[in-house]
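Sharing a structure here in structure tokens format.
The complex is shown incomplete by one protein chain, all other protein chains being positioned as in the whole.
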Amino acid sequence: MELYELSAKETAEGVKSKKFSAEDATRACLDRIDKFDAKVNALITLTAEDAIAKARAVDEKISKGEETGPLAGVPYLAKDNFCTSGVRTTCSSKILEAWVPTYNASAINYMNDSGAVLLGKTNLDEFAMGSSTENSIIGPTKNPRDMNRVPGGSSGGSAASVAAGYAPLALGTDTGGSVRQPAAFCGVQGMKPSYGQVSRYGIIAYASSLDQVSPLARTVEDIAVVMESLARPDSHDTTCDAYDRPKFTDAISLEDLKGKRIGVFEGFESSQMDAELYGSLRKAAELCEASGATVEPMDLPIAVKYGVATYYVTALADASSKLACYDGMRYGAHIDGKSLNEMYVNTRTASFGEEVRRRIILGTCLLTEGFYQNYYGPALKVRQKMVDEFDELFEKFDAYILPTSPSLPYLLGMKETDPNRLYLGDIFTVPISLGGLPGISLSMGLNGEGLPLSVQLVGQRYFDAELLGIAAVLERAIGRPAVANPGLPGTSNSGKGAA
Amino acid sequence: MARPIVIGLEVHLQLNTKTKLFCSCSTDYIGRTPNTNVCPICLAVPGTLPLLNDSAVALASRMGIGLRCKIQNYSTFGRKNYFYADLAKAYQITQYELPVATGGYLEIEVNGETKVVRLHHLHLEEDAGKLVHPTTDGRLTGAAYSLVDYNRGGVPLTEVVSEPDMSSPAEAKEYVSRLRQLARYLDVSDGEMESGSLRVDANISLSKPDGSLGTRVEIKNMNSFKSIERALEYEISRQNKVLDSGGRIVQETRLWDDAEGVTRSMRNKETASDYRYYPEMDLAPVVIDDSEIEDFRRRMPELPWEKRERFAAFGLTKEEISILTEQRELARYYEDVVSAGAPPARAANWVRMEVLRVLNELGIDITGFKVKPGALAELVKKVEAKELSNTLGKEILDVLAREDISLADAVKRSGASAGRLTGASLDEIIKKIVSANPDVVETIKNGEDKKGGKIKFLQGLVMKEARGQADPKEAAESLAKNLDL
Partner (left out) sequence: MKMTVDREITLRMAKAAQLHIEPEQVGRMMDSINDILDFCALVGDLDCEGTPDFMWKMKKLPARRPDAPKDWPERELFESKAPAFEGEFFKVPRIIVEG
């Protein structure tokens, strides 16, 4: 196995046991980036020099026998909406194109403290608004498993990076599926933790009540390892829960699913989704049963019917408010005007992309007197109804299996224009976000054309560790995703689980 | 027929915290270099989140308890969205649906009558920054730009919202002064209108002949107690004139122009509905459990009306009580004088008449007063014991208030230190006065002082020469003896 193919855990073990150095591991990953990223276009900013310096510092500590942390020498990438001190953070927007934060996001600090090595910042849809990573100042990222297709989004750069072996780990943010869907599209594992599990401090907001820092990796075990570094109380974020987290890495030693009650979502017409992905759902259900779980069909009538509408109202309204601070005064782009309003309008109109401007105007509308009473107000109550529905179902089940996406990765440039079909793309991810539940997009191997298959595992809020345990059992049956060689023949998964 | 006046007030108080409502920047902004009390949170740097100040919650709760509100176990914040240069996030974080305290009331007294003003609620919110509009070379046109200082941005405010229970400008003014007194007693706010730490917005309407409420007009920009009364009086007469001439009152916000003495319509664009309120999800809810509320109650300082009751037990008059309790520091000073042994009624008179006179002359307040309560108590006791005359006591107080001198030295310097003038020393003074006024002495001796005016005149001179240290009765007897009467 090449160094770039190792998991994060294997990398850290190798570095600590001096089988290879952190610098070796880092250079192996930087080589992958060097080799493929001109085509994949997953990175906005590469921090190779800093990475080498950090890797050498880790090696130095190891040679001195000092404590290094669970991710010692593990290369990782972060979506370009995580603030990084001294490293520009663009959010893929012209408005922050040249902005260099003076502080690190808490998640970045936790990774660094764990010994991980930041290689750079990954591409995303501008302000995380999108699901294809096409809507970016640096242009679209391509799917390493099929370069004609999108990697999903908005954390498409992070998902593509992990799939292409740029790093065993990447951080993304998931608002309504922005990590789970690209993980599914790129054939890697991606987890959105429970809301309140990981600090949002230093994440450039899209929607305050939905955004969650979410890791991507090629193994469930790596997700558990990185969650152990990420999930902790933070005095910089009062929405981050202060409770004591369980040990995530203990949970994944679960041997089988005996005694687990798994619900398999059947509340849709199979015509609404890709047949192969439906097959993955059935297969996951069979694997659960084979592992000793009780499997029963289940439905989420409120979540599925009202989820997307509730999500749009919530997220757009919040986006209009959170993106109002970009006024050209304190940071970011600035275009002068003859009056205060003219300066605002000039700066914002020229520096936000079209989709972002559209969403801000929509969100402004949804919060305006009259519209609020008919949209935002009811959505707040529908959201609570959805939470109640989830709570009720979790009395019967330990976890649900849902699709992550109803479709396989689609072709680049195929902008969905029919809004109803566009909304359907998020139908299985947004209810989970609205409910604050943990959700894992689990790779189910590749189809005959080499396109990734996936399912989504969903647990009760704050039962992230238990959910990782179930995912680990399934992953052992399916096999962990292999690294893709973008644009080269022979890209494949590890075989065992190909549907 | 006069239309009944209906006034409700929204009073903003800057809370006495060390740091801002949602970040650790200092609130000490007056006189600071602009934009130095700032940080990523109050400058709305991407990725930052608000962190609620514990003291702000405690102070707002304390104010709520003082106003007999119900302190809510669970309250939340919202965002009031609008663009302005002094508002970094382009939204103000404020409480609107579930405020920290609800209900409550405040008693006011106008023209000897007590009235209860009910409160709607009390909530927490953040202040905005400050705008500066420079002028070029003093010309009226001014510069082509405005400047923004975010030092005040994010300073905690509590807004006390009354029910429309006031029916005259005098009541409104009295309500604000009682509220300010309470805030000061509780150390919640310094309540200075001039520096903007207490701000008042008024809602005023004139009722219709059938008793139903008229159209409400909001008045802002009243920067002093005087201007509250003036602005409301102006507005009442303006609205009466409009209605008398058959016009209609427009629901709007008007700004008080203190120089011109008028209220002016703000362009009608900023109505509440344009602000776009919705819940703030970057902040956890504020949970104050019953034990914490109990703790706030236990730590409540004495309230003004509790103090008034206690002072009444000293046997003070209503007027004395009102003056002595107006300011907590003055009340405390008075109490310290009493605890140091001065009789309560005499001490009240001294503090009210003499201490306040001296403070006024010196242009200071009681916190800067040099005369320690113990010294004043001693002085009052000496006067009570007739060791010092009233006049000399006052003179000594003046000296003590202005110079660094002990009471003993001041008494000594006044000439009263040897004790009272009596016997031979008094006799000496009398002889001096008698020999210096032969004409008067002769008139008396000739029996022409029928009304006793002349002898009184001589007695006065003796007392003056004795600097008040002689017993008037002994002086009179001695003088009579000297004149062989």
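Each chain carries a letter (A and B) given by its place in the written order, and its residues are counted from 1.
Quick note on the criterion: a contact is a pair of C-beta atoms (placed from the backbone, for glycine too) under 8 Å apart; a residue touches a chain by one contact, two chains touch by 3 or more.
All values reported here derive from a predicted model rather than from experimental measurement.
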{"item": "Touching partners, among the displayed chains, of the absent chain", "value": "A, B"}
{"item": "Sole contact to the chain not displayed, among A:Tyr4, A:Phe127 or A:Tyr195", "value": "A:Tyr195"}
{"item": "Listed residues B:His133, B:Arg248 or B:Lys450, member touching the removed chain", "value": "B:His133"}
{"item": "Absent-chain contact - pick from A:Ser92, A:Thr239 or A:Gln460", "value": "A:Thr239"}
{"item": "Touching the absent chain when the full complex is considered, from A:Thr364, A:Ser433 or A:Asn447", "value": "A:Thr364"}
{"item": "Touching residue (missing chain; options A:Ser320, A:Thr429 or A:Asn447)", "value": "A:Ser320"}
{"item": "Absent chain, residues of chain A that touch it", "value": "100, 102-103, 195-196, 209, 233, 235, 237-243, 302, 305-306, 308-310, 312-313, 316, 320, 324, 327-334, 336-346, 348-349, 352, 357-358, 360-366, 368, 370-371, 374-375, 377-385, 387-388, 419-420, 423, 436, 462"}
{"item": "Residues of chain B (touch criterion as defined above) contacting the omitted chain", "value": "17-19, 24-26, 33-36, 38-40, 43, 45, 51-57, 76, 83, 85, 97, 131-133, 142-150, 221, 255, 257, 264, 266-267, 274, 276, 279, 281, 284-285, 287"}
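Everything below uses one rule, namely that only the chains that are shown with their structure count from here on.
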{"item": "Distance from the mean Cα position of chain B to that of chain A, given in whole angstrom", "value": "57"}
{"item": "Residues on chain A engaged by chain B in the complex (per definition of touch)", "value": "83, 89, 91, 96, 99, 101-103, 105, 200-205, 208-209, 235-239, 317-318, 320-321, 324-325, 327, 329-331, 340-341, 344, 364, 367-369, 372, 376, 380"}
{"item": "Interfacial residue positions of chain B with respect to chain A in the complex", "value": "40, 43-52, 79, 81, 83-85, 88-91, 146, 148, 273-274, 276-284"}
